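Missing here is one protein chain; the remaining ones are kept as they sit in the complex.
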Amino acid sequence: MRDKLAIGLAAAASALLANNLYQMFMVLPDEALQGAIYRILFFHAPAAMVGMIGYFVALTFSVLYLSSKNFLYDSLAASIVEVSLVFSLVNIVTGSIWARIIWGIWWTWDYRLTSALVCILIFFGYLVMRRAIDEPTQRARLSSALCIFGCVDVVIVWKSIEWFRNQHPGPVLDFRTGGGKMDPAYSHVFWLNFLAILLMGVALVLIRTRQEATAREIDSLRRLAHTAA
Amino acid sequence: MKTVKHALLIARKDLALELRTKESLNAAGAFAIVILLLFSFAFDPDSEMVKEIGGGLLWLVFAFAGALVFNRSFARELPNDCLDTLLASPLSPASLLTGKALANFLMLLAMELISIVIFGIFFNVNWTHRFGELSLVFALGTWGISMLGAVFGALTVNLRLRELMLPIIIYPLLIPLLIAAIELTKLLLSNQAPTPSDFLWAKILVVFDLVFTALAIMLADTILVN
Partner (left out) sequence: MNPAIELAGVWKFYGDYAALRDITLAVEEGSCCALLGRNGAGKTTLLRILAGLSSFERGSAQLFGASPRQVHAGFLGHGIGVYEDLSARENLRFFARVAEVAQPESIAAEWLERVGLANASDMLVRQFSRGMRQRLALARTFLHAPKILILDEPFTSLDDRAIAMLSELLLESRRRGATIILSTHQLREAMAIASHVALIENGRLRHAGERTEAMIDDPGLLYRLHA
């Protein structure tokens, strides 16, 4: 059942993506000041948003695991963190490419990029720690605790880096080179792409969750084999 | 209040152990001096530049040398299964965690005092003119490092590759605290008047400490009981 859901979501995401790509390249004109490269922001920002939402959904599942001890929640939390991490990486890489084209530099300490990098490091640590724990109950318990600390920290990180950058200004990545709101033609494609990326994320999470459950089953069979031996 | 009494008991025991062996203190102190020395080669600073980067330099020293201290905080309970004995006792995990954070805090402050004296000598910086405020900033920043060090020391105590993992996990989490501490230290070392945004940094320090101490106490059982 879950497999069908994952496949269905992936298919929907692909269809949406195909439509969006068509819109982006065939229909929308180049942006006045940025040229062709602005299209990368249709992926850059939604990936960041889906990633960030993911971390907080993982937080919810971590708390749910601690109160119910149901492993499904732990698998969901870990899978979501992994997928969110990938999207955060997409965010950073696309931001870097954009900065290179527009300003000729590979990296800028724009507060959003910097914060995204810190989040990546925090949740990379989460995955590193999970890899180091073989026993599933201990892994779930400690990961949940780390996820809670991580997400609380993420909030503080964003605010502090934003304030820091306000004091030490540098280049800022943004769509809206002229300031002001996004043109409705752009925002339509933007939100459709957000939806596509979100659906893709959910599909990936479902697949990953299934893998976690299988891994746990294998672990318990191994323990059983050891004691029977 | 029993929790406080227990926490003090643990802190005293950890300090007694540390003073007996002086492992972490010596290592952290030596490491701090080495980093400061390396920095003098890396930058060749004049006095203006030192005022700019001094805050950052000091807190990098504290964070890295500090790892040698908080890495040991729970690791010292592993030989002879002392951690089990403590957890089987009336001590609550929260008091265990807080006691160790307190011990970390005092040891880190000792290391920081040595560091800033050496820093003042190496880079010709006068750090005494706003010593009261500087101490406050050091105390607030160090408490955050100590508390998180204790929490993640506890979290990773039974894991393999603990010494590798603890820095990977803890430093990204400390970034907001370090930024705030660096900004305030920079301000105080260059003896400038604080702007409104500087009070924001002080607020971040306090909020960070309060939030993570509360979170640590709430999650102490989860972290320590298997």
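In order of appearance the chains are A and B, and numbering begins at 1 in each one.
In the analysis below, contacts are C-beta pairs under 8 Å (C-beta built on N, C-alpha and C of every residue); 3 or more make two chains touch, one makes a residue touch a chain.
Since the model is a prediction, treat every value here as computed from it, not as a measurement.
Colleague: Checking the contacts here: which visible chains does the omitted one touch?
Modeller: Result: the unshown chain touches A, B.
Colleague: Among A:G51, A:G95, A:P136 or A:G201, single out the residue that touches the unshown chain.
Modeller: Touches the omitted chain: A:P136.
Colleague: Provide the residue numbers of subunit B that touch the chain removed from this figure.
Modeller: 6, 9, 13, 16-17, 20-21, 79-82, 84-91, 225-226
Colleague: List the subunit A residues touching the unshown chain?
Modeller: 69, 71, 135-137, 216-217, 219-221, 223-224, 226-227
In this text, only the chains that are shown with their structure count from here on.
Colleague: Could you put a whole-Å number on the gap between the CA centroids of subunit A and subunit B?
Modeller: 31
Colleague: Which subunit B residues qualify as touching subunit A in the complex?
Modeller: 151, 155-156, 158-161, 165, 168-169, 171-173, 175-176, 179-180, 183, 197, 200-201, 204, 207-208, 211-212, 215, 219, 222-223, 226
Colleague: If we count contacts the way the header does, which residues on subunit A are in touch with subunit B in the complex?
Modeller: 66, 118, 121-122, 124-126, 128-129, 132-133, 138, 141-142, 144-146, 148-150, 152-153, 156-157, 159-161, 163-164, 166-167
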